[in-house]
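One protein chain is absent from this view; the other protein chains keep their places.
Presenting chain A:
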Amino acid sequence: MELVCPAGSLPALEAAVDNGADAVYIGFNDETNARNFGGLNFNDKNALRALERIRNRGRKLFVAINTYAKPDSFARWQAAVDRAAGLNADAVILADIGLMGYARERHPELALHLSVQASATSAPALEFYRQQFGIRRAVLPRVLSLKQVQQLAAASKVELEVFGFGSLCIMAEGRCHLSSYVTGESPNQNGVCSPAKTVEWRNAAGGLETRLNGVLIDRFAENENAGYPTLCKGRFIVDGKRQHALEEPTSLNSMALLPELKAAGIQAIKLEGRQRSPAYVAQIVRTWREAIDEVLQRGADFSVKDSWRDTLSKNSEGKQTTLGAYDRPWQ
């Protein structure tokens, strides 16, 4: 099982490698990747440095070009694929079909991973991407239950990568319009959910208020934990009650499922968080490295150690880490 880790900067990439990442995924510093934040990600100079460090340590480098190209600027997305191919990256992570076609044709030797943003949830969908574009691996959406993941794994001819840990989206991977509804920018088009320029935090009488493009989306009391300022995690008055109408701020944590995922033949575990600091990357990568090593040694005998759980929950958005969609009983 390969441990695939996030890096938004060179120090984060080093932290990932030092703590046991098998592969690191990065993005270029523009809207071609879904973590398009100021000061984050890699320009050409740093991408080269990243590659050098990865090669020195015998790990793999993936480049996420996982947003959808805009009709008038497709060239920018093509250029991103060319840059990744020029780097000799071990794979590109793509969601846009047009871009996949381009990559296949122009760089037949470049391995393609289907991004979670493409939201392929069935065996025929995966098979379609394999036949059309020769994808080597697909990252499975977090909407799937463990049972569904197992069924897919049994039927799939491509490698499967599953999310291990990280902040949770509302589970409409690749299809969420909430951010563009309020801010005019969305993760799929602009590479950013709730862009920072639209976010405002304000201390008011009732607590810490968050506004998105002027719209109040939450208010945190003195001792309440805060979350990322996304519309899906806001609290609204529904049926006279103020509540998380869509999703609570939680982080996904599928560590307890590692033995089942391994038995199902899942090839890789992905950790979320290119927007986080090297300190986060170091802590969670070390934790998952230990856990995966333990699963590899002990198989079904595996259990989650308290110290691992503590480290993960300390770093997670929302106080609790849950199994997320993996155990939604209604599925």
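For the reader, a short list of remarks on this structure follows.
Just so it is clear, a residue touches a chain if its C-beta (ideal position, glycine included) is under 8 Å from a C-beta of that chain, and two chains touch if they have at least 3 such contacts; residues count from 1.
Keep this in mind: contacts and distances are computed from a predicted model.
One subunit of the complex is not drawn; among "Ubiquinone biosynthesis accessory factor UbiT", "ABC transporter permease", "Putative zinc-finger" or "Quinol oxidase subunit 1", its UniProt record names it "Ubiquinone biosynthesis accessory factor UbiT". Only one of A:208, A:256 or A:304 touches the absent chain when the whole complex is considered: A:208. Counting over the whole complex, chain A has residues 8-12, 37-40, 46, 195-197, 199-203, 208, 220, 223-227, 229, 249, 275-280, 282-283, 314-318 touching the chain that is not drawn.
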